[in-house]
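What follows is a structure written as structure tokens; I'll ask about it next.
A single protein chain has been omitted from the complex, and every remaining protein chain is retained in its original position.
After this line comes subunit A, so read on.
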Amino acid sequence: MWYAAVAAGSFRRYATYQMATVAGVFTNTVFGFIVAFTYLALWHERPHLGGYDQAQALTFVWTGQALLATAALMGGGLDELQERIRSGDIAVDLYRPADLQLWWLSADLGRAGLQLLGRGVVPMAVGALAFPLALPGDPLTWGCFLLSVLCGVVVSFALRYLVALASFWLLDGSGLALISGLAGMFFSGMLLPLRVFPGGLGEVAQLLPWAAVLQTPADVLVGALRGGALVRGLVFQAAWAVGLLALGRLVQSAATRKVVVHGG
């Protein structure tokens, strides 16, 4: 599959942004400390909030920081696509013997891979040194976590791809990008684990696609999902991934039709 070359190229491309990576690691680590101390205070008052003990809650915090860039929780990662749509350059991409969605998915996976290594590992390691984290000891759980992260990145991509495609119809897509970024922060569990949300809101939030981006992988890592629940978690992610990618294809073909018939 030559799309692997697209992913590899994208990986190399993000590797050239060394300053951004260093700055990102610094920010993630600082925020990790701020949120970790907030959680410590919270869990001191309300132990076992949302069913997590203190170590699990802290692990959740650092997982969120590690995946913030990887899963592009605040949006981004597809700015170039959005820019190509806005400028009309996207038309030239259409005559290449390549599928637009697969192309950008590959590129986004390459980006996510680099950012997991570049911006994920260090904050997680710092967190583990500074706090007592509930990290799994067995490789199987780590493997499931990585699989879950992969699914989460695909769901995140599928959502951001839809947002980017909206630029075909909207003159200015930045408003939509902002809203979806905020939704991503809130409904992924980045601010607070979704299980902590009270009543109906928490239950609904856990069914939304954003939950598949962070809540599920984090639950896998902290051991909140085991056995059958873990399998159900992965299926939940895969279902959203497939559903949203399919929706993306539908919108993509409408966008393509718009370009080839109406000239953009």
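Convention: a residue touches a chain if its C-beta (ideal position, glycine included) is under 8 Å from a C-beta of that chain, and two chains touch if they have at least 3 such contacts; residues count from 1.
Simple rule for what comes next: contacts and distances are computed from a predicted model.
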Listed names "DMSO reductase", "acetyl-CoA carboxytransferase", "ABC transporter ATP-binding protein" or "Aldehyde dehydrogenase", with the criterion being the UniProt name of the chain not displayed: "ABC transporter ATP-binding protein"
Candidate in contact with the missing chain, chosen from A:19, A:41 or A:92: A:92
Absent-chain contact - pick from A:19, A:171 or A:261: A:261
In subunit A, positions touching the absent partner: 2, 5-6, 9, 12-13, 16-17, 80, 87-89, 91-98, 259-263
